[in-house]
Structure formats: C-alpha cells, structure tokens
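Missing here: one protein chain of the complex. Every other protein chain is in place.
Up next, chain A:
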C-alpha cells in the first residue's frame, strides 16, 4: 500500500544544497529542530537527502524546496527538486520582488537618480580622460 506519495515520511522539505557533483542529483542538507530531553532546548539536527535535479540548475549554497517522489528513484534518491527558494548570490525578496543582498536592496545602488553632484562630476571627468586617451592613440 504505497498510498498517494508514500515512499517517504517527509513529503515536502527545505534544505541547503551542499553538493552537485552527482549526475542530475543534488545533495541537500535539511535541518530540523529536535528537543533535547534534559535541557528542554531545541537544537538543529542535520540530515542529508539526495534530490533529483534533471536540469542540473542547483549550485552549492542554494536553498531548495524538495518534494517526495511517489516511488524511490534509486536506492538513495527519494525526492525531487520542486523549487529553488533562494538562489545563492541572487536572492529575491518575496515581499517586494526586488533583488537584494543581505539587508540591502541591490537596485538602489545602480539608480542614477540617487547619484550626488560629486559623483556625476567625478564620473564625467573619468569619461573625458578615457576619450582623451583614445584620441591620442
């Protein structure tokens, strides 16, 4: 009785990709909070899962959402890549939809309106220098 999606207890999990050297497979580390019975404090317990990634689009450090497969694909692979939640180096803030890095948005850095007077004069000088050097040659 395999049921609707019964290969594995964990139907949906989120983890961080730690390895992509396998062919069309991503190694994902999943952490769960487990209660220590004496201290009564929650600690992260890690477990690695292998996920099927047919397009090999995962890079190390991505946060991914895995979905359990209806049947085991190979001895170890029981999940497949459902979605890359946060791509490493290219995080998009879901609330606003803009690209961000850490606690700053990336778009505002390249916004030409936010440049000050000093910046524009400096840049134009640099441009003139470049023009001069190209004409000399």
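Assume a residue touches a chain if its C-beta (ideal position, glycine included) is under 8 Å from a C-beta of that chain, and two chains touch if they have at least 3 such contacts; residues count from 1.
The definition used in the following text is that contacts and distances are computed from a predicted model.
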Record-based protein name (UniProt) of the chain missing from this complex, from "Ribosome production factor 1", "Cell cycle control protein", "Potassium voltage-gated channel subfamily D member 3 isoform X2" or "Small ribosomal subunit protein mS25": "Small ribosomal subunit protein mS25"
Among A:13, A:28 or A:58, residue touching the chain not depicted: A:13
Chain A residues that touch the omitted chain in the full complex: 10-14, 30-33, 35, 39-42, 63, 65, 67, 82, 85-86, 91, 93-96, 100, 102-105
